[in-house]
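Below is a structure I'd like to ask you about.
All protein chains of the complex are present and in place, except for one that has been dropped.
Here is chain A:
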Amino acid sequence: MNELWTYLEANWTQIRGWTLTTLWLAAVPVMAGLVLALPCGWLAHRYRWAHGPFVSAMSIVYTVPSLVMFLVLPELLGTKILDPVNVVAALTLYTFALLVRTVADGLASVPAHTLATAAAMGHTARQQLLSVQLPLAVPVIGAGVRVAAVSNASLVSVASVVGTSQLGQLFIAGNNVGSLAPIILGLVFFVTIALAFDLIIVIITRLLTPWHKAVAS
């Protein structure tokens, strides 16, 4: 325990910098991935022919090992290998791959008769999507985003291998100097960040779905 404190105090400035970068790397790809997944998930839901290919393609993306992704993306994007943009791009791609399907499933989870009623009331297709289908898909989408956020947080640590300075460096440092302290510290930070993100997403989902918790009284 003491050892951890000592290490933390000695390296505080550096660790603080790493923490900020980690938070950023953990948050931005999830948001970006969700923003991209919404229209694509809608396409996959709306056009049956798009659903199969889309979902398979995304599963394939998801099976590409993250390390390979971090190394190959700079080639594709023409960025420098140490540019943090690579990490953001790779992680966004993963979240996107995970969430396209979630969004499609979420939209499909809305009962057909509810949509038919919306149409019969005189909603245009767009009004139906925005004011009925999307709000009702939030519980399913929210659950998917939680999974994506946690898996994204753990992928961030792998990115330290390609040299971005974030909390993953603690694992490398621990390995280099043969000390457990930085490794344990890194673990604590990552778990805390993952849990915090999870909690934030749960709270946002709840706020967006006051009806979901309502029960018969």
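Heads up, the rule we're going with is that contacts are C-beta pairs under 8 Å (C-beta built on N, C-alpha and C of every residue); 3 or more make two chains touch, one makes a residue touch a chain; residues count from 1.
By definition in this document, contacts and distances are computed from a predicted model.
Asks: Which of "ABC-type quaternary amine transporter", "Probable DNA metabolism protein", "Signal recognition particle protein" or "Pyruvate dehydrogenase E1 component alpha subunit" is the UniProt protein name of the chain not shown?
Replies: The chain we cannot see is recorded in UniProt as "ABC-type quaternary amine transporter".
Asks: Taking the entire complex into account, which one of A:6, A:56 or A:124 touches the absent chain?
Replies: A:124
Asks: For the full complex, which residue in A:40, A:136 or A:167 touches the chain that was left out?
Replies: A:136
Asks: Just name the one of A:10, A:57, A:85 or A:116 that touches the chain not displayed here.
Replies: A:116
Asks: Residue by residue, what part of chain A touches the chain that was omitted?
Replies: 113-114, 116-124, 127, 132, 135-136, 209-212, 214-217
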